[in-house]
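Beneath this line is the structure, given in structure tokens, with notes to follow.
Of the protein chains in this complex, all but one are displayed in their positions.
And then chain A:
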Amino acid sequence: MISQLSWKIGGQQGEGVESTDRIFSTALNRLGYYLYGYRHFSSRIKGGHTNNKIRISVKPIRSISDDLDILVAFDQETIDLNAHELRKNGVVVADAKFNPTMPEGVQGRLFPVPITAIAEELGTSLFKNMVASGASWALLGLPLEVFNKAVEEEFGRKGPAVVEKNVEAVRRGAEFVLELAGGPLSEFQLEPADGKQKLFMIGNDAIGLGAVAAGCRFMPAYPITPASEIMEYLIKVLPKFGGTVIQTEDEIAACTMAIGANYGGVRALTASAGPGLSLMMEAIGLAGMTETPVVIVDTQRGGPSTGLPTKIEQSDVLAMIHGTHGEIPKIVFAPSTIEDCFYDAIEAFNLAEKFQCPVILLTDLQLSLGKQSSELLDYNQIVIERGNLVTEAPALEENQMFKRYAFTADGVSPRVLPGTKNGLHHVTGVEHGEDGRPSESPVNRQKMMDKRMEKMKHIKVRNPILADAKHDSPDLLIINMGSTSGTIDEARSRLEQEGIKTNRVTVRQLHPFPAEELKPHIEKAKQVVVVEYNATAQLAQLIKLNVGHADKIRSVLKYNGNPFLPSEITKECKELTLVWQH
């Protein structure tokens, strides 16, 4: 029995790779396995190689694996591009239609299954995905009833005849491969899962769900990879709760419309990726200057310009912190798990209203789009805090306005919504006095800047850092952000086996930077490695600037578009440690 296994399906984009993966993994989730998915796709709709990889485990995992157990191939290109990942006992289940062959020097066995032929016998090549997933399922020796139930749920609304055909496709695929393999493969028998119910979702869905739970009822947004799923989720869900989504003409409209809506008193967010965030920068400054809450999600992808739209990168960090001209209070924080995506989305809205400033929730492509298991989400942790929001204002003297920007000790002034009697005030991106009217007085200017920036001193997100630090004096402290924790932890367990003691700290709050929290971890480590997806070591720059210790901080960087593998981090960390030891 094994505790984990990796499965990959590949073919031409639009050929059923996605749907095969969806049904296969939904069924595994029902059995209680922990899953972690990775989508390799291109910026086009049909054609071009695409593959989905899922790691299946009896224990929580948050990383793709170095190698592969089962590869399902709809075409020869899939085999040529991916077979090198196969481990010794690996298996390729390939459509017999294209006379599959194994590339030279590749280990593993080839099982040609007439995937297209069976599908066409059943009426249409659309059944290919069912034949392929049936074959995969059978090799694992898992109960077919669970799989058929997932099929039934996927196709139930299309009627019993469709369900029956799909179930038949699954059965035929399973039967054929078992004949070839001589029964389920003993080396792929997974230990039983804990059977605990889990959720299986992408980070973008978790953010959308968190937004609804937080009371967000409006989203203006412009489509972009890899952010659009947030918009699509909310288009589906918000009307059930009286809210709506507007697809705007561009990201400038999306951001300013969200600002207008928050000013009006409804919680609103927008979401985009690098190119959209670049367009929003002036509006973000407006939100900072007018102290209007707004939540913006940046699902980072490969930049600059159009860059690598479907690939991972964490290269917007400094732009998000420093972007917009002038100086404003702003919060930037980065979830690192699916659960974080949900709870952080709620917190983003609370922080935006509490500190009356823009909040940027920073994810990366793998966290946003990689489908993975999540623990159940806790209803009791949903709290809506609206900050200093005044619903009734005392009567005003003639020609007096509500002091929307009153000077206060913590820099946060009472906020009143349009429609409130006695709450009239002016809002402007021009420097202004306490009632919002423009003012160029140097004394007022300095006081207003200090008031706005004062807010930065009080900002603290839930778990600004997450430390897995069991060693008092580790050889190596690995620091990261976003989706890389799971991969780093696998690398760490390998490093430990080689006698290298490591701690990990994941930085969640990027701005204002949690220097005090991070400092002791850096001080007690012999060496520090910062792992991130960019070329200029942006997180490492922040650490050096805010905490210091530049002499012992090194970087492991990747910016070729692919996610880190545990083996890569292990190797690079080991090499750096050896260099230091000499």
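Criterion: a residue touches a chain if its C-beta (ideal position, glycine included) is under 8 Å from a C-beta of that chain, and two chains touch if they have at least 3 such contacts; residues count from 1.
By our rule, contacts and distances are computed from a predicted model.
Not every chain of the complex appears here, and the one that does not is recorded in UniProt as "2-oxoacid ferredoxin oxidoreductase", selected from "Thiamine pyrophosphate-dependent enzyme", "Probable chemoreceptor glutamine deamidase CheD", "Cytochrome c oxidase subunit I" or "2-oxoacid ferredoxin oxidoreductase". Contact with the omitted chain, checked across A:R437, A:K457, A:K470 or A:H549, is made by A:R437. When the missing chain is restored to the complex, the residue among A:L31, A:A96 or A:V237 that touches it is A:V237.
Of the listed residues A:A271, A:L286 or A:A348, the one in contact with the hidden chain in the full complex is A:L286.
Only one residue in the set A:V170, A:L185, A:I246 or A:M448 touches the chain that does not appear here, and it is A:I246. By the touch criterion stated above, the residues of chain A touching the omitted chain are 29-30, 197-201, 205, 209, 212-213, 215-218, 220, 237, 239-244, 246, 248-250, 252-254, 256-268, 282-283, 285-286, 290, 374, 376-377, 379, 382, 384, 399, 401, 417-430, 436-438.
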